[in-house]
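The complex is shown incomplete by one protein chain, all other protein chains being positioned as in the whole.
Now for subunit A:
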Amino acid sequence: MSKNLISSKSSLKSPKGSAKKQKGENKAKESSKGKRKQIDKKDEEVNLSMASIGHPEIFPLVFTTQTQEIFNCRVDEDVTEENRFKLIKKEDIIEDLKTRAAVSDFHPVKKVVLEYPGEELLVVFDAELQYGQNFYLVATEEAKENLLKLPETAEEEEKEDDENKEGTLEEYVYKPPVCKPWVSLGSEKEVEEESVKDSVSKIKYLISRVRRKFGAPITFTDKNASSVKDSYIECTSYQDKTFSIKLLEKDVGAQIVPKVRENSTQTKWTYPKNAATQYFPREFSDEEKEESLSSEKLKEFITSVFLRMEIALQQNEIMNVFFDDWKALAEDESSYGGKSDVYLKEYQSFTDLHYLKDRTISCVCWHPNIYGIIAESATERLSYEERVNLSGKLLLQKSVILFWSFSDPLHPLLMLECPEDIYCFQFSPSDPNIIAGGCINGQVVLWDISQYEEKLQNAKASAGGIKKTAVNLPSFIQAQQSGTEPPLARYCAVSSIEYSHKAIITDIQWLPDYFEVNRMGTTFENRAEICVQLVTCSPDCSILFWDIRGTKLPVQPLSDKVKEDKIIDVLPDFPATFKHLDLTWKPLIKINLCKSDTSVDYSPVRISLREQHYHYKTPDKVQSLNKREVLAKESPYMEISVPSGKILRALENISTNFFVGTEDGEIVYSDWKMERDSDSGRLISQKPSQTHAIHDGIVHTVQRSPFFKDIILSVGGWNFAIWKEGVTSGPILQSSCSAVRYTVGHWSLTRPGVFFIGREDGNIDIWDLLEKTHEPSQFQSISISMITCIRPWIASAKHHFLAVSDDSGVLHVLEISWTLSHPSSNEHASVLHYFEREVKYLEYYEQRQEFRAKERIEMELEAQRKKTTATAPQKSREQMEEQENMDYMEFLDIEKKILTDLGLVKGSEVFSSSDA
């Protein structure tokens, strides 16, 4: 058992072979150990030994250091874990006991020590406090021996084992297992637990029976169990309410298997296909139509339907059912914009100090196609006498026509050279590159500016201008633009001096492109569809018609041709468009306006034809392109010859009448068809049919309204007048004399009842016939000098301009305000109505005049008659009284008769004359 103690320690080191036994001992020791721990301190009196734990010979002791020193068992010096054992002599212990008595550590084991048989006692160092103290005393010799032996044997065994280990590598000696007694290690308890035992004693039954009854035959019978009571007990099932289990969870196994299926289908592919159908409508043949028409059914149908249709048509006749009153109302409202909206806003003004010094602007024309280009002609501001005086001298500055563009107000764009002062000019409506002008000496001048056309078009996008540019102009054009001199275009042709006017040409106009005139004055259709004819008038009492096409030239000798060629070579920049006309141009028709009674002729200043080509709509670019294609041929005017009258179709509906305003303030209405004089056979012009002397001064403007072809405005002297063609009694409207001379007038292009009058003091009067007819609705001061020309223009839908030129050479361009340029919805109708009213009034006035004249005559006759007839003698008084009495009697008789006839009174009641 003491072996066990040691073996438990050494068994850890030693191999298993020798440790089996020790292990068995260990088990017992371990179990006893467990019990030992529970033991508290024992009494000192009581046996201190470890008997309670199975080791009566072990006595745990505490050795103090003093004791250790005395017995040379100092911890870690004399006695270590390795070397535990200390043999102490019994005599020493007894001596210690005597010396220290109770203090000695051996005091508790005094008895043991005294009774110890041997000489030496073994004290073992208990480092692990196995027995509770750091030392323990072994009381018996046997235990001492055992303890002492064991470590030795263990050591020896260890050594042996080590040696054995080394040895067995080479040679293994088989040792058959040695039978050993079974040592219980506690497993029998488990076995016991597991084994099945009868917990209850088995019941024995002994059943006996008489032997002879064995083997006897047996009969079985059936018996119903339910017949006998209590023969069976059944246990029916019932739902026990106290016991119910809800299946809250269920374990279900599932397996996911992908199901793969293959399927296919065939579809019809639809694709777009072009298909066409041709069809024709069903139609009746003629016979079928006849048949249907005559059928009875149709007759019935017509009779039944006719009434409805008639009603509907009548309704339409009476009034327009679908008229939108609301819309019409709104438009009227907006037209009353207010007076302040009527104005002319200054847009730009053009003047050039170089060319326009001391000059006046005689005529202004807008370019028909290109936006923002305006041309003006400048003439010397000299009176007639001054001109005559200066005529001998050479004028330093040639007269020019200047072209201005909105983009550059300081430098004119182009200059047209003029042989003399140009008093009037006009762009050809069909080809704006052809310009015709009338000179002061009576010649007609033609220009062709085709080569500058591009420049004019690009002027809009010039670099230095106000508008933005996107065009990269080549450098030389830029240089020219920025240069000082605008390009000078020479004129193409002038008319022959002998056949031109003898006086200044005051008005020149192009004939519209849809008709042309021959020598007789009859109108024909214009196949060329371009403007080829002009009409000019001049105070030399004549009106001339010109044709710019080449007439059949007689065959010329070669030398002349060569000369011509040479001349042409000398002037290279001379456009050859009209060289066929140059200096040989003769007018087509010459009309002399002669007064009927005197030999003095009229001196026309302005002419107004009924048929006019109006530029007044926004330029239609498509049209102009077409025209340009027509003129693409070089010098078409030369090639186109005047066709003979037989080929062309005569146009009947062109009016050949015209109005003329004269120098003396008269308005003359005449016809340009030439008559053949019966006597001489020559063509003479017709006498004018009407003349009216309205104006007190020279008539500056005779202009037809752009809206009404038979309404003419004439401005001259100190007043203006509105005429209607066909009304021969006089103007339908005549203004009162104004304080200042009127110099120009022009209808507004967009509003039928509005026109502009320019005055001598530089103001412009804006007249609105619908607003006021006795005074202008608005006037505006434009410049300080006399207004010489007014030209309105529609540049775009939003921009309506008015070009006003004055005497000092400045050209003002004004913008017409919205209200002034946009008519109200029914303005046209209102103005027309107004004119008609005026005409009616005029007629009425005439009638009244006639009536009054008649009346006057009658009254005079009456007065005369009264004078001549003798007066009757006066009757005497008595005779008069008698006469009265007789009258009274007559009256009473009559009264009586009537009352009797009526039956109101009886004969006797009336106081008759016979009773009196």
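Note that in this section a residue touches a chain if its C-beta (ideal position, glycine included) is under 8 Å from a C-beta of that chain, and two chains touch if they have at least 3 such contacts; residues count from 1.
Methods note: contacts and distances are computed from a predicted model.
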**OP:** Among "Dynein light chain roadblock-type 2", "Pterin-4-alpha-carbinolamine dehydratase", "serine C-palmitoyltransferase" or "Glutathione S-transferase", find the name that the UniProt record gives to the complex chain excluded from display.
**Re:** "Dynein light chain roadblock-type 2"
**OP:** Could you tell which one of A:T64, A:N83 or A:N316 touches the chain left off the display?
**Re:** A:N316
Subject >> Touch criterion as defined above, residue of A:K299, A:K398, A:K687 or A:K772 at the omitted chain >> reply: A:K299
Subject >> Contacts of subunit A with the absent chain, listed as residue ranges >> reply: 281-284, 289, 292-293, 297-299, 301-306, 308-310, 312-313, 316-317, 319-320, 322
